[in-house]
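The complex appears here without one of its protein chains, the remainder shown in place.
In this document, chain identifiers A and B correspond to the written order of the chains, with residue numbering beginning at 1 in each.
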Amino acid sequence: MAATTIKASFPLLMFQTLFENDNGHIRLLQKFDERSKILENLQNYRLLEYKSKPHTIFLPQQTDADFILVVLSGKAILTVLEPNDRNSFNLERGDTIKLPAGSQNQQSILSEFNKNILEASFNTGYEEIEKVLLEEHDKETQHRRSLRDKRDHSQEEDVIVKLSRGQIEELSKNEKSSSKKSVSSESEPFNLRSRNPVYSNKFGRFFEITPEKNPQLQDLNVFVNSVEIKEGSLLLPHYNSRAIVIVTVNDENRDFELVGQRNENQQGQRKEDDEEEEQGEEEINKQVKNYKAKLSREDVFVIPAGHPVAIKASSNLDLLGFGINAKNNQRNFLAGGEDNVIGQIHQPVKELVFPGSVQEIDRLLENQKQSHFANAQPEHRERGIHETRDPLYSILDAF
Amino acid sequence: MAATTIKASFPLLMFQTLFENDNGHIRLLQKFDERSKILENLQNYRLLEYKSKPHTIFLPQQTDADFILVVLSGKAILTVLEPNDRNSFNLERGDTIKLPAGSQNQQSILSEFNKNILEASFNTGYEEIEKVLLEEHDKETQHRRSLRDKRDHSQEEDVIVKLSRGQIEELSKNEKSSSKKSVSSESEPFNLRSRNPVYSNKFGRFFEITPEKNPQLQDLNVFVNSVEIKEGSLLLPHYNSRAIVIVTVNDENRDFELVGQRNENQQGQRKEDDEEEEQGEEEINKQVKNYKAKLSREDVFVIPAGHPVAIKASSNLDLLGFGINAKNNQRNFLAGGEDNVIGQIHQPVKELVFPGSVQEIDRLLENQKQSHFANAQPEHRERGIHETRDPLYSILDAF
Partner (left out) sequence: MAATTIKASFPLLMFQTLFENDNGHIRLLQKFDERSKILENLQNYRLLEYKSKPHTIFLPQQTDADFILVVLSGKAILTVLEPNDRNSFNLERGDTIKLPAGSQNQQSILSEFNKNILEASFNTGYEEIEKVLLEEHDKETQHRRSLRDKRDHSQEEDVIVKLSRGQIEELSKNEKSSSKKSVSSESEPFNLRSRNPVYSNKFGRFFEITPEKNPQLQDLNVFVNSVEIKEGSLLLPHYNSRAIVIVTVNDENRDFELVGQRNENQQGQRKEDDEEEEQGEEEINKQVKNYKAKLSREDVFVIPAGHPVAIKASSNLDLLGFGINAKNNQRNFLAGGEDNVIGQIHQPVKELVFPGSVQEIDRLLENQKQSHFANAQPEHRERGIHETRDPLYSILDAF
C-alpha cells in the first residue's frame, strides 16, 4: 500500500530568495493564501528563513510586521534597538523571541531626506553628513558588485556582512544569555525546551510554549512547538481543535536549512508510478482518501484546524511548528493511552458511534499502551517487507 | 391601517435542512450576508436549529466554529469531551453554554487513515480495527438506507439515533445540573432566567446575559436574551446602540421548533391584498416608512444596530435573541418612564428637537406610566374595530 496523492488540504509551499551572497541568504515563503483557499486565515502571516555562515552579521532591515524568531541551529547574538536602550542576547538552538514591528535600515532612510533637513537635523554641513552617513558603503561590497548589479534595488544593499574577530568580541560584550531567563519575560528570549516536554516517551518528545504560558505570544495568539520523533516512531493520530499549524523540518546536519521548494506538478507524475493505478478509477478515488504524503527535507506544510494528522519518522526527525489562533487550542489524540478523546466517549455512545460493542472497543483501545508517540510498526505481528527507499518522514492525514 | 411591505433593513432569513430522519432534524440558516448587504458584519455567524424526539441522541459531529447552545424547550443531557476529561450536564429550557470549536466525528476521521498508520496507532491488526471501529454501523440504520441513498454523502451518516432505556440510564449517571450553578462559570451552562429580569412588569419580562455578566460570552462578544411579551402587550420602541440582534421565535407548544422558512416573493403578493393600494403610488411610498411586518411563527429576523424597533404580541410571545457586538451595548427606549433617552434631553434642547413646547413634551411623556413593556392599546380612548385575523406578533420599526 503506497498511495501518494497530495491533497489540497495539506498544502506545501515554495520559497523565494530575497537576498543571497557568499555569507548567507534570506528566503521568504510564498503567501499562504496564494497557495490554497483554505489558508485564507493565514493571509497576514509570512515565513522567513535567515541562514548565514559563522562570523557574519545581518544588518538592520526594514520590518513592518511583528516577528517570532526561532533559532533552529547555531549560535547568534541578537541586538534589539529601542529609542533609549539596547539589549543584546546570546541565542542558541531553540531560543525564541518576539520582535516588534518597526525596525529600519537607518542608512537607507537618511539618504532619502534632502540637504536642508539633514543639515538642520545634524547641525552640520551636508558634505560631512554625506561622507559619514550617506555615501554607499564600499569597504566590503566591491567584490559583490557584479552580482548585485543584476538584481533589483532592494537586493543591492549590504544585508549579510562578514565580521572581524575584534568586531565580534566587541559585540559579545554585555550580551545576556537567554538560557538563564524565565519563560515568562515580556521582552527576553525564551527557549522552547526550557519547560518540561508536554508529551515525552522513548519514541519522541513534544515541547510547546503557548500564549497562556508566555506573554510574548499573547498578542499574536501563536504557539511555537518543537517536536522530536525518533527513527521508526510515530506521532499518534490527533487533531488541533482551533490552531492552524505551520510546520517546518529542522535538520541540524544541514546547517540551519529550514525548508525548501517542491514541484507542484509532481502529483501527476507520482500517479504514473503508482502501483495501484491499474485498479481502476474507483479505486484511485478511494486512494485519495487513504493517501500518505512522502515529504522530503526542506518542506513546509500546513495543518488546518480540526484536520487529523499522524507523522511517521523514517530517521530522527526534528520539527518546528507555529500554531496560529492558538488560544484555548486542544490537541485531541485518536489513539494511545492519554489525551485520547475516543476513550472519553460515554460507554453507551461508543457503540452508537462505532460498529463494535463497548467491550470490543475498550479491548482494542487498550492494545496501545503508549501515549502521543509510539512504535511506527505494530508490535504484535509479523512485519511485511520493509520499503527499500524511505523518505525522511511521512505525514498521514485524513479528510 | 395595515401596511405590510417588508423592508430590506429588516431581513428575514431561510433555513436549509442539513439532516433529517424520523428522530429529528438539523437545519442551518442561510448566510446572513447572502441575504442583505447590511448584514455583512454577521458573515462569521450562523444559526443552527437542532430538534429531536425524546430518547434520541445527536452523535458527535465535526464543528469548526464556537457554538452558543440554548435550550428552547425540552430536557437534554449534554456531554462535552476533552482529551483527559468528560463533563455531562443536565440541561433544561433556557440553559445556555458556549461550546468551543473542534468537535469531531471520531469514526469518520479514523476511517480515512491508512492501514499502516492504524495498525501502528492501535497496535493491532487491521482486520480487528476495521471490525470494531471502522465498518459502517448498520445496527440501526438499515431502515433508513433507502431514504439516505437519495442524499449526498454528508447526510449518509447517523446523526440522530434512538436510545434504549438502559443507555439513557447509563448516560444520566454523574451528570451535573446547570440549575444549581452560578452564572459566571467559565465552562458550565448557565440559565437565561437565573438572574432577575432586566425589565419586568405585568406586560412582559426581559432576561439578558451579557458578556459583562458571563465570561463564556466575552470572547465571542455576544449577549443572549429571552423576552416574554404577554398577549396584547407591546415592547416599547427602542434601539440598541451597538448590538446587531438575531431574533428567533420560541414557541413551546410546537416542541423545540425554533424558526422557519419564509417565501421571499410574498412581498409582491401582499401588496395586491393591500387595502391601501388604491391610494396611489405616493401614498404607498409613504407606507413603506410606516410599515409593520406581520411575521408568523418560524421566522428569524435581524435588528441592525441603531435601528428602532417595537414588538407587539397578538398572543403570548417568547423570543430568543443573540446580540452580536454586545460589549457596552445600551438599549435606549423612546417611550415609557425608565431608560427613556427622550426624557434625558436637556429642557432647552427638547424644544429645539421637537415642535412642541417643553411643557407640552413633558406632559405627553408622562402619559405613559409603564416602562419597557406596555398595553398595546392606548388606555385613554375608544378602541377601533379589532382586526379579525391577528398574526402571532408584529414588528414595528422605522427608517
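What we mean here is this: contacts are C-beta pairs under 8 Å (C-beta built on N, C-alpha and C of every residue); 3 or more make two chains touch, one makes a residue touch a chain.
The structure presented is a predicted model; accordingly, all values stated were derived computationally and were not measured.
Chemist: Just one of A:Q107, A:S200 or A:Q218 touches the chain that is missing; which is it?
Modeler: A:Q107
Chemist: Which one touches the absent chain: B:F19, B:F89 or B:F333?
Modeler: Only one listed residue reaches the unshown chain, and that is B:F333.
Chemist: Write the list of chain B residues that the hidden chain touches.
Modeler: Touching the chain left out of view, chain B contributes residues 1, 3, 234, 236-237, 239-242, 289-292, 305-306, 308, 310, 312, 328, 330-336, 338-342, 344-349, 352-356, 360-361, 364-365, 367-370, 374-381, 396-399.
Chemist: Residues of chain A in contact with the chain that isn't shown?
Modeler: 57, 59-60, 62, 64, 79, 81-86, 88, 100-102, 104-107, 109-117, 119-125, 128-129, 131-140, 158, 161, 163, 166-167, 170-171
Just so it is clear, only the chains that are shown with their structure count from here on.
Chemist: Taking only the C-alpha atoms, how many degrees of rotation bring chain A onto chain B, rounded to the nearest 5?
Modeler: 120
Chemist: Measure off the straight-line distance from the CA centroid of chain A to the CA centroid of chain B, and report it in whole Å.
Modeler: Averaging C-alpha atoms per chain gives centres 42 Å apart.
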